[in-house]
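Can you read through this structure? Questions will come right after.
The full complex has more chains than appear here; those shown keep their coordinates.
First chain written, first letter: the chains are A, B and C, and each begins at residue 1.
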Amino acid sequence: MRQDGRSNTSTRQISITTDFMLHANGSALIKFGNTKVICTATVEERVPPFLKGSGRGWITSEYSMLPASTHVRKARESSRGQVEGRTQEIQRLIGRALRSVVNLDLLGERTIWIDCDVIQADGGTRTAAITGGFIALVSCINSMMARGLIKESPINNYIAAVSVGIYNGEEMLDLCYEEDSNAEVDMNIVMTDSNEFIELQGTAEGAPFSDESLKKLIAIGQAGIVGIIGIQKETLGDMNKLVMKWE
Amino acid sequence: MRQDGRSNTSTRQISITTDFMLHANGSALIKFGNTKVICTATVEERVPPFLKGSGRGWITSEYSMLPASTHVRKARESSRGQVEGRTQEIQRLIGRALRSVVNLDLLGERTIWIDCDVIQADGGTRTAAITGGFIALVSCINSMMARGLIKESPINNYIAAVSVGIYNGEEMLDLCYEEDSNAEVDMNIVMTDSNEFIELQGTAEGAPFSDESLKKLIAIGQAGIVGIIGIQKETLGDMNKLVMKWE
Amino acid sequence: MRQDGRSNTSTRQISITTDFMLHANGSALIKFGNTKVICTATVEERVPPFLKGSGRGWITSEYSMLPASTHVRKARESSRGQVEGRTQEIQRLIGRALRSVVNLDLLGERTIWIDCDVIQADGGTRTAAITGGFIALVSCINSMMARGLIKESPINNYIAAVSVGIYNGEEMLDLCYEEDSNAEVDMNIVMTDSNEFIELQGTAEGAPFSDESLKKLIAIGQAGIVGIIGIQKETLGDMNKLVMKWE
């Protein structure tokens, strides 16, 4: 049993609150246990230079942590004058993942900004951000369709993410900070509802890992994703305005 | 009557939730109507260079807005690589105000960081930040006293802030965004529980204002502050751990 | 009596030399005792993005101190790679103040840059900058009218600024550095020739201040402004080319 009583194949308690931000076009507050991330989607009526005149849209993401979200106060990147490497890696990952399930041609020449702001961090912030960012994105797309900005939903699949890892020699799902910071192996998995991979990033923090371990980690992750997409579906059902393309 | 039904001398509904952040030494979520600010206080065991070896402590503040907190998405200062002038003005104001009611000699050589992160903005974010920042500060000080880090509370007065202004030719209290962005005069008042001034900043946005108007604005503001400090007192009472020096 | 023999309600000796810069469209060297500021106004035939196509003009200000202007050499902001918070506060204040007496619609789509460079600092640099910046602005406007760039003067009032404060328990006018750096209360007042307020910024540096003190400070400041605008009027009369709208 893990320190919070979970089994190795269970996630922490996950909850998603939608549309609680007044000004964003879509929003979600997602919690994976003590990890809390505000995800918002905002539409901007222009695209990056490389897409000008193409008729295609773009989805980009920014990620940030409140200074008091971590155990030790984290200096603001705005005060330090630059965005650190870890942040850039994470926001590139979120943007890439969400773009992979959207038909950008159907968006029109506009950008959707997915902002993921970590209010409280206890491990797994990037996977929470992808999972919650997807909900904010769907909510934003739905409101664009309701306003007639786009006719057909450009979203063609669910997407969710979860971490897996090896801690104390055991493969386990959805590591909290305590587990994550002492893990031998740390892996993030992003998958669709068709049980296929969007992104797979595994790192040996201590010793290298075997083929065997890799297989176990992937299996645990795949099962975890199924559960998380289930929660997404419930959430979007609650919204009573899901108009995804494939349904 | 104002657009939300208030009289000219009423604030919006104000609520303060304390200690809802896991890692901060003190925290408060403050709401002035739709304006929501997370205020946290974090202790760092060192001081800025100009205080090294002095035995005195320091209080400093940082202020930021979530990109989706405003009507139009606001670009992150970390992405732009610099903190804008407005932000610097506000965080200098918050730090200066809170320092004015603290005996820094009693803090010891440590810094308390007051982070004010605007989750949602509807006017009056800087006055909400000062008012809520004070609660986070008291909570932080109380926990330091409980842990025996300091013996005597260095806080020697309550402090709260509110905006007043002239909108449509009428002096009024606690302007929301709609009023604030069209106000002829905009003024921020920071006061103590002894009905004295810490800071007074008034700006004619349109036409200059008379002595007469100035007096009315100050009177409305003073009355408003009395009410807000009342709410602070209730909040701190609820915390059941208020050990301020003067009580 | 104050250290330089002045009474509490006197300013230091003020002098203004106009048009002593070869290339600027308007210029003034203003002295408040040992404080010396070069103020220049330069026209640029374009406006910030938010005004493009609006037909309106803009006035903006930049403020800087020579490294050797202060008691201890002040590092250049260009070397440090960023403009500090104090500088931004001051240049925002100067720009806002000067814009408040100009009808920007009459300027046409152009920007007037008001550069205020402190050659020597002895307290009150920001109020000297506003007072001298106004003279540079009028001189610039006059030359634009002489060249036929604009037909009607967009300036609709005089504007001047002065500091007041409480030092050794006494309210006094136009503090020098020695007084200012030890003041209990520090306040900057910007007013028009109609005896109305443009900006009022008061800060308790030590103890909070009472209603009573506030009233005294404002009264002393108002009287001071009347004298300073008198000097501005003489200066502009000397220029023999004053063509302000209201005269």
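Just so we're on the same page, a contact is a pair of C-beta atoms (placed from the backbone, for glycine too) under 8 Å apart; a residue touches a chain by one contact, two chains touch by 3 or more.
Owing to the predicted nature of the structure, the values given are computational and were not obtained by experimental measurement.
Number of identical chains making up the complete complex in this structure, 3 of which are shown: 6.
Everything that follows uses one rule, which is that only the chains that are shown with their structure count from here on.
Contact topology of the protein chains: linear, an open path with no closing contact. Chain centres here are Cα averages; for chain B and chain C they lie 29 Å apart.
Chain geometry summary: the mean Cα position of chain A and that of chain B are 33 Å apart.
Rounded to whole angstrom units, the spacing between the C-alpha centres of chain A and chain C is 51. Listed for chain B are residues 82, each touching two or more other chains.
Across the complex, chain B meets chain C through its residues 82, 84-86, 88-89, 91-92, 96, 100, 157, 187, 191-192, 194-204, 207-211, 214, 218. Of all the residues in chain B, the ones that touch chain A in their complex are 21-24, 27, 34, 38, 40, 42, 44, 62, 64, 66-71, 73, 76-79, 81-83, 87, 113, 115, 117, 119-122.
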